[in-house]
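Have a look at the structure below before the remarks.
A single protein chain has been removed from this complex, and every other one stays in its place.
Moving on, here comes chain A:
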Amino acid sequence: MTLRLDQLPFRTPATVTAIDWARLSEVDARRLRNLGFDEGVGIESLHGAPFGRDPLAVRIGRMTVAMRRAQAQAITVEKNAA
């Protein structure tokens, strides 16, 4: 089952299946690549900021990254088999 990263429940390990680079601004796309976002990488939504749970703290690979929900919408993930 695939879903968007912003819809992924907290603390549910998943894997990136697709990134819609065209949805992102050039700056955001470059930064995401630099932070290691790529198909096949393990991902997990860890925390949401107070007042609306936006931005999100997301684990990507072994790194934690802060990102807004608007950016997370461009990333499609698949929950890992339990």
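The rule we apply is simple: a contact is a pair of C-beta atoms (placed from the backbone, for glycine too) under 8 Å apart; a residue touches a chain by one contact, two chains touch by 3 or more; residues count from 1.
Convention: contacts and distances are computed from a predicted model.
Taking the options "3-oxoacyl-[acyl-carrier-protein] reductase", "Quinol oxidase subunit 1", "Ferrous iron transport protein B" or "Phenylacetate-CoA oxygenase subunit PaaI" in turn, only "Ferrous iron transport protein B" matches the UniProt protein name of the chain that is not displayed. Against the chain not displayed here, chain A makes contact via residues 24-25, 27-28, 30-36, 38, 41, 46-55, 57, 61-68, 70-71.
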